[in-house]
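For this depiction, one protein chain was excluded, whereas all remaining protein chains were kept in their positions.
Naming follows writing order (A, B and C), and every chain is counted from residue 1.
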Amino acid sequence: MTSNPPTAQQDVLPSEHPGDLDRHDPEREIAARAVAFRNWGRWGEDDRLGTLNHIDDAKRVAAAGLVRTGRTISLSMAFDMSGPQKGWRRRTNPVHTMLDTGTDAERGQGFPHGLGGADDVIAMPLQCATQWDGLGHIFDHGFAWNGRRAGDVVTSEGDLVTGIEHAASVIVSRGVLLDLGRHLRPETGELEDGYAISVADLERCIQAQGASSAVGRGDIVLVRTGQFGRARREGWGDYAGGPAPGLSLTTAGWLHRTEIAAIATDTWGFEVRPNEFDVPAFQPLHQVVIPNLGLTIGEMWNLEELGTACAESGRFDFLLAAPPLPITGAVGSPVNPVAVL
Amino acid sequence: MTSNPPTAQQDVLPSEHPGDLDRHDPEREIAARAVAFRNWGRWGEDDRLGTLNHIDDAKRVAAAGLVRTGRTISLSMAFDMSGPQKGWRRRTNPVHTMLDTGTDAERGQGFPHGLGGADDVIAMPLQCATQWDGLGHIFDHGFAWNGRRAGDVVTSEGDLVTGIEHAASVIVSRGVLLDLGRHLRPETGELEDGYAISVADLERCIQAQGASSAVGRGDIVLVRTGQFGRARREGWGDYAGGPAPGLSLTTAGWLHRTEIAAIATDTWGFEVRPNEFDVPAFQPLHQVVIPNLGLTIGEMWNLEELGTACAESGRFDFLLAAPPLPITGAVGSPVNPVAVL
Amino acid sequence: MTSNPPTAQQDVLPSEHPGDLDRHDPEREIAARAVAFRNWGRWGEDDRLGTLNHIDDAKRVAAAGLVRTGRTISLSMAFDMSGPQKGWRRRTNPVHTMLDTGTDAERGQGFPHGLGGADDVIAMPLQCATQWDGLGHIFDHGFAWNGRRAGDVVTSEGDLVTGIEHAASVIVSRGVLLDLGRHLRPETGELEDGYAISVADLERCIQAQGASSAVGRGDIVLVRTGQFGRARREGWGDYAGGPAPGLSLTTAGWLHRTEIAAIATDTWGFEVRPNEFDVPAFQPLHQVVIPNLGLTIGEMWNLEELGTACAESGRFDFLLAAPPLPITGAVGSPVNPVAVL
Partner (left out) sequence: MTSNPPTAQQDVLPSEHPGDLDRHDPEREIAARAVAFRNWGRWGEDDRLGTLNHIDDAKRVAAAGLVRTGRTISLSMAFDMSGPQKGWRRRTNPVHTMLDTGTDAERGQGFPHGLGGADDVIAMPLQCATQWDGLGHIFDHGFAWNGRRAGDVVTSEGDLVTGIEHAASVIVSRGVLLDLGRHLRPETGELEDGYAISVADLERCIQAQGASSAVGRGDIVLVRTGQFGRARREGWGDYAGGPAPGLSLTTAGWLHRTEIAAIATDTWGFEVRPNEFDVPAFQPLHQVVIPNLGLTIGEMWNLEELGTACAESGRFDFLLAAPPLPITGAVGSPVNPVAVL
């Protein structure tokens, strides 16, 4: 698996029209974009942050200036057994148990002066619910972000180089909601499963939503498809891994040239499912953007309340604070992102 | 344990001088403050937030206006096996394991087109590292926040009423650092273990630090003792449960009348340890403020970098975003609080 | 819930004909059997073992004497994510993860002289797969085995009185397979879901199988329905909690008078599902036999290979070793029971 990564230069940038993809050659379509948009070395040999480097302090000052009403919206789903996980790749829903309870406290727990207490414990995959994918989450032909060998980065001890803890103080910036669900399907507000969001879709959505949704350097883009709301309404079904609307592989160039810091969707897997190939393929856009662009990706974000709020106000940008838990060596983190409007 | 809670009214408010405490009667000293400062019913019978209700949207707009430089500081310690837990009450350090690794990916994981991936899992007590204590964490004579019976609130299924998920979109406000370590011990910046911080200490610290550290309604107060830095430098020792500087039981009235939304310290247990009694006692201030005031408490916050930054700038307030993970029914949550200066 | 348990004496023993059950009054049908067959106090006030007391050393000597061929059969299902759990009551399948791997070892783990190592971790409900139910697993109107109050026995700290660790050196005895699947359905060897095994069924099966299947004091009875094999062949479906063949509530008297030490089935829940009532009911036989008889119950035992072996040899008894893991305070234990033929 650790042959050299493709490096040949290309004269022409890969197409941004989903229809141009060669649906029988994922390897080539992925490689073309990996090579064209690779950021390796852009922030030095020791970089641990990738495109999160696009956020600077000035960006955060500007983001704080977006706060008008102070209304704060959590973009997290519930962390509990009602989640969508069914065991694929040992991913379960979070199991939360109590070490002490109020029922115990009523009967006495051995503390003095009438004190009682309750403690708790959780066991969960870091990818089970609303999350950030760290830079060590995906590899391309055995290579990780910045051109490192996958096995030098992530062992059983965790991500020794680009663990999510390095982003602990970074992910506060301007957030921009691109409500593709409402834009493309005004009647329902929800994209159908299998819909591949193209660059043209993204750009038209920005234009339609107006100036507050311009996307640029250091922004964190939130793409609402509406699938999360549908799943919550109709049952998770195959939400975790099944058909879903999502970004087309052909958006890789847009994700690169806009210089966004991070992106999140309200779906399980960020990109369109099934993937855009007629031969076996799995999450090709992940393979391009995580190890090659160094892009941090959020998944299973609950954008329902935010979508409604932005639609009502006509403003689509806000202060976004979404710091991951600094779990040493983690390739992802559960997160409760908050948008402050 | 579920005798009626003390309710008798008092003519005189409890003393705010630690020396006045009857060190042989924790029961009475606790009850006096519980009764005097109880907020039950203040926000209605159905309240789930307690003093977090002091934060409103206008407060958050003002807090966002505090952002000057954009510098962002994480206030979380590392979540890993290097933490301070030794097993007391089944509290372990976080155990993080991998479901897939880069070493596996190099050898091939069965994915198509050169894709490789790494996933991970965590098992941890919610009280193991930087955290919020939820309102269901502590009981007073079998009663929980707002006068509910403990056993009606927290069962083995978790906190059915005041679970931390209810605070998911709430905890963004103005943060104020009170650096008692630097104020009281300018030479070392660290309070000695067993030092009980009094109301007088708090007020003099505010006065000394200047206008930016005024404390009022809706603020989140961060009390730096310096113990965290000492523990990191010298080893955890008995950090988890042993001697520590912290708030005196006599600060309960100040915590009430300032109408702060929440408070956090850089110590394991918020209040001074050993507790201020010569007979068996355990966390009496918790017993007053969590179930009676409805105060949300943060513990094991890393205030070292923030302390230095505030000392250098002379400004002690900032935007604080510290949303808990919405773990359904949790009596606490790990958190990565960020201060945006 | 902790009203006094029913204690009135009865003149007539409850019927052993399933058709005689009043399908609208589970409360009364349960109470009749609880009272009639209650073993409270039989082995003293401090007893922690219930019917396991029926096993004595002489019984084990005799059991060892049953070993003829030495063939040993594991009666455990696999402990992994392929199991039947779907999250009901937070029961997941076992999650097994690695702390170190061979892929890591090949790349070097920092050990000297070419040593490499692999370690692992498991997180699992104790009731997730092949298991023993301990005496603290089920309560009757707030009472546990031997008449203790449920809350005095099992708190969040576990079963403080009858934890499974007390049986650590006990569960080795004569095992007897009653292959109801083969006996009642010779053509398929499998009972249909919903079939309630009666006392008459048990007795006729014993008669048909011959002398080696006589059941008496201290025996561990294994009831094969064939459902496990069907589930493995056709998919778990609703194996965990759904329809299943199993013992009728009316077998409580037989379970008592035979003086067996323990019983196990190849189904999720030991007794017939749906339960034998037309009004809401849940596991009524558990309610009779665990807290009242003090009977230890095994569930999800894989009796397929044993069934075939016994059918071929015409011998149905063997040495059975099924010691639980001594998990302090556990109300159950995963177990790998072995039959030595």
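As a working rule, contacts are C-beta pairs under 8 Å (C-beta built on N, C-alpha and C of every residue); 3 or more make two chains touch, one makes a residue touch a chain.
Everything numeric here is computed off the predicted structure, so don't read it as measured data.
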Which of the visible chains would the unseen chain be in contact with across the whole complex?
A, B, C
Hidden partner chain, touching residue among C:G50, C:P125 or C:G189
C:P125
With the full complex in mind, choose from C:T51, C:T101 or C:T251 the residue touching the hidden chain.
C:T101
Which of C:L21, C:V154, C:V223 or C:A244 touches the missing chain? It is C:V154
Omitted-chain contact residue, chosen from A:I30, A:L52, A:L66 or A:A123:
A:A123
Touching residues (missing chain, whole complex) on chain C:
1-2, 26-27, 30, 56-61, 64-65, 67-74, 76-80, 82, 89-91, 94, 96-103, 105-108, 111-127, 136-142, 144, 149-159, 165, 168-170, 172, 279-284, 286-287, 319, 321, 323-332, 334-338, 340
Pick out the residues on chain A that sit against the missing chain.
95, 97-99, 101, 103-104, 106-107, 121, 123, 156
Where the unshown chain meets chain B, residue by residue:
81, 86-87, 90, 92-93, 95-101, 103-104, 107, 123, 151, 155-157
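Throughout what follows, only the chains that are shown with their structure count from here on.
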Between chain A and chain C, how many degrees of rotation does a Cα superposition need? Round to steps of 5.
180
Where the CA atoms of chain A average out and where those of chain C average out, how many Å apart are those spots?
45
When centres are defined as mean Cα positions, the distance from chain A to chain B in whole Å is 29
Which residues of chain C are in contact with two or more other chains?
95, 97-99, 101, 103-104, 107, 123, 156
